[in-house]
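A single protein chain has been omitted; all remaining protein chains appear in their positions.
So, chain A:
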Amino acid sequence: MKKLTLGLITILLVISSVFAASNDLEIFSWWTGGGEEEGLLALFAKFNQYYPNINIINAAVAGGAGTNAKAVLKTRMLGGNPPDSFQVHAGMELTDTYVIPGLMEPLTNYLREWGVYDKFPKDVMEIVSYQGEVYSIPVNVHRGNVVFYNKKIFRELGLTKEPTTWAEFFAAMKKAQEAGYIPLALGDKNKWTLTHLFENIMLSVFGPEGYKGLFNGKTSFDSPELEMSLVLLERLIPYFNRDHSALTWQDAGRLVFEGKALFNVMGDWEEGYFKTLGWKPGVDFGWFAVPGTDNAFMFISDTFGLPKGAPHRDNALKWLKFIATKEAQDIFNPIKGSIPARIDADKSRYDVYLTWSMNDFATVAVVPSIIHGSAAPEGFVTTLNDALNRFIVKKNISNTLRDIMWAAEDQGYLTE
């Protein structure tokens, strides 16, 4: 009797799970904290208004910048058990890891069918494409080449104009140093912030086209600009806070917030951080593009793609179509604190900083970030992190150049 009941229950469970499973949609991401989770849940809520029958499974894995989530995702992809759609940074993180091994479905035709292909900037479509096919849908955009500054200190030092050249930038830093402030806050305990600074210097020295060319073979890594970038980084070292290797990016931002440091080079998530600390954009803190890069937009974007063999492919396509709409992007981004990937979004929903960023995004050249996974494969990024981590102590330009060159060679960037 007992056996029979157990058997019946098992059969019922199996049947019900089969039926329930038929209308699921599993979305994999690392959005679990801050405004990002709320943004994601708001998206889910809106999606369910259109498709009330689809049961969304939120498969988010906690951990900063997706370090844990990426490992989990790789295991699932290896095991042939992909989610229906997953979050991935636009660029090499997507193409090198998933597209080239043949794990993703191209979306170009769907984008055309939904009439949204031309709603994204051309540069962006290029970054999410491989061999002419688009492989993911960008939902948000962050800008990486921004200098944030403390307005109170800025005024106190008698500065009126935001620096646009390195000469002006160094002059301002000198003033700050003489007045007893930290000129340029850095927190590179986790290494990537230093590379973040360096890629902005590279962008400034190479120019947007030259910088982009490094990763598509049009510019050689073996060019004098790379050395010039290192020289410029070395000139910046005396202006850092001495304890930079004990701090995280938030700690460095805090130095600006607490009125101890003047500048900090960061991405626009720092604007969100300042706002949570109670600062008002444009009143307490100002910003400008890293000197020499105001003609470029260092692009970091979260996207969603369609893995081959997605268990609920139809639902996944509905999801992708939904997040490509203006409506979805305008729901998600003001909450997350980023700008929409589409150029036709509703500007009235965004604050003064994000509006500035949106205007630039629509007009200047969009270039991929190395450190945030857009420009180069993960292996190159780790090697570059290491090389710069040594450089900041040893200040040995020729060794660092050699290390970077080797990394470039490993990735096949250095063909000659």
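Operating definition for what follows: a residue touches a chain if its C-beta (ideal position, glycine included) is under 8 Å from a C-beta of that chain, and two chains touch if they have at least 3 such contacts; residues count from 1.
Heads up, the rule we're going with is that contacts and distances are computed from a predicted model.
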{"item": "From \"Sugar ABC transporter permease\", \"Dihydroxyacetone kinase-like protein\", \"Adenylyl-sulfate reductase subunit alpha\" or \"Phosphatidate cytidylyltransferase\", the hidden chain's UniProt protein name", "value": "\"Sugar ABC transporter permease\""}
{"item": "Among A:45, A:246 or A:352, residue touching the chain not depicted", "value": "A:246"}
{"item": "Residue among A:191, A:275, A:318 or A:347 touching the omitted chain", "value": "A:191"}
{"item": "Touching residue (missing chain; options A:218, A:280 or A:394)", "value": "A:394"}
{"item": "Residues in chain A touching the chain absent from view", "value": "67, 70-71, 74, 77-78, 96-97, 100-101, 103, 180, 182, 188-191, 241-247, 260, 377-379, 381-383, 386, 389-390, 392-394"}
